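Comments concern the structure below.
Note that one protein chain of the assembly has been removed; the remaining protein chains are unaltered in position.
And then chain A:
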Amino acid sequence: MFNALMNWFDQRLPILSFLRKHLSCYFVPKNLNFLYVFGIFALVMCFSQLITGIWLAMSYTPTTSEAFESIQYIMRDVNFGWLIRHMHTTGASFLFAILYVHIFKAMLYGSYQKPRELVWLFGWLLFALFSAEAFTGYLLPWGQMSYWGAQVITSLFEVIPFVGDSIAQWVRGDYTVSEITLKRFFALHVIGFPVLIGLLLFLHISSLHHVGSNNPKGVDIALKLDGKGKPLDAIPFHPYYTVKDLFYVLLMLGLFAAVVLYVPDFWGYFIESDNALPANILSTPDHIAPLWYFAPFYSILRAVTYPLFGIEARFWGAMLMYLSIFLLALLPWLDRSPVKSLRYKGKVSKFMFGLFVISFVSLGVCGVMAMNATALFIAQVSSLIYFSYFLLMPWFTKFEQCQNVPDRV
């Protein structure tokens, strides 16, 4: 009876064959390590953001007079509103932490290389979209930091010669950040960007499943097949990786629950104390800083202090910031190494990647600190390292001596 029903469905909509193709008959290298669960973590957090976001939107009001109050209403009067809101704020920080590890893994094992360039590009677009999603979302509670953060970032457009003011006004819909800005950010945050993110998630995973996962050794498993055409070093995703992922996802959710329930503000890193004050257009906070996950890029922005060609330093800072994100997209073409995984790349690659990771972390640390001479200097040196990693990559990956890659995992 059940089988008959399933067959009836499958003839009209091939759900079963779809599941087979992507789970029980989807072959994955058997040596995927802990870093490979971060993609699943990201998916789980996306889902959590979607659900909590929907519930927040039920009680939130996007007007300047009521936005702040409606958040307090959610926190104090809506049943479990505090839980939903803290899951959403903590979720955003978790998602970015997860994405940074996910990107780190892809860079470590050269997963962006042929044939996964599209997987990488769609991933990169997802990162850009999530940044936009987080930026627009942060304005919504209409606290001091929401307001002034948005004011600082949107006013970056003003420094573009000739057309800057018009562009900034076009983004904000007003001369300064105002209710018009709040409403359009709300629309983008709850509908515009999520729809695009959904589309890109589909593309990211489809393109991955078309070519299959890379692995920590960067060995191409499709080269060694058994008699039936199944890769020798692969195992089906289901049940092996479903049970493995399930375990790690629960572990991650445990950590998530602990943060949500015990330290939702994460000592000021996930929810800033200035945001407990309603936006005040007349009083600029002493120290305007973005949340930690934008700190590395914000540091690059602040590291530029020299005006050039008669244009403000801020403009060049902004340009470098965008460039720093854009260069990531070019990685598949900057890396000319014959091997994928860093394990088998040469000494220069290993050294440069180490430096790159250190510079990125120091940029992050400088970005959350108030500006001072030491922080500025460290940020400048780190920016230099960040850019040289990408710009020198075509040379050091081409000329260095690599190790031999084994032919089995």
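Everything below uses one rule, namely that a residue touches a chain if its C-beta (ideal position, glycine included) is under 8 Å from a C-beta of that chain, and two chains touch if they have at least 3 such contacts; residues count from 1.
Keep this in mind: contacts and distances are computed from a predicted model.
S.K.: Among "Ubiquinol-cytochrome c reductase cytochrome c1 subunit", "Carbohydrate ABC transporter permease", "Xanthine dehydrogenase family protein molybdopterin-binding subunit" or "Hydrogenase iron-sulfur subunit", go ahead and choose the protein name stored in UniProt for the chain not displayed.
M.R.: Answer from the record: the omitted chain is "Ubiquinol-cytochrome c reductase cytochrome c1 subunit".
S.K.: Can you tell me which of A:14, A:161, A:239 or A:406 touches the chain that was removed from the display?
M.R.: A:239
S.K.: Using the document's definition of touch, tell me which of A:253, A:371 or A:385 contacts the absent chain.
M.R.: Touching the chain that is not displayed is residue A:253.
S.K.: Of the listed residues A:50, A:261 or A:281, which contacts the missing chain in the full complex?
M.R.: Answer from the full complex: A:261 touches the omitted chain.
S.K.: Identify the residues of chain A touching the omitted chain, counting contacts across the whole complex.
M.R.: Here the touching residues of chain A are 30, 69, 72, 75-77, 82-83, 86, 235, 239-240, 243-244, 246-247, 250-251, 253-254, 257-258, 260-262, 264-265, 273-274, 276-277.
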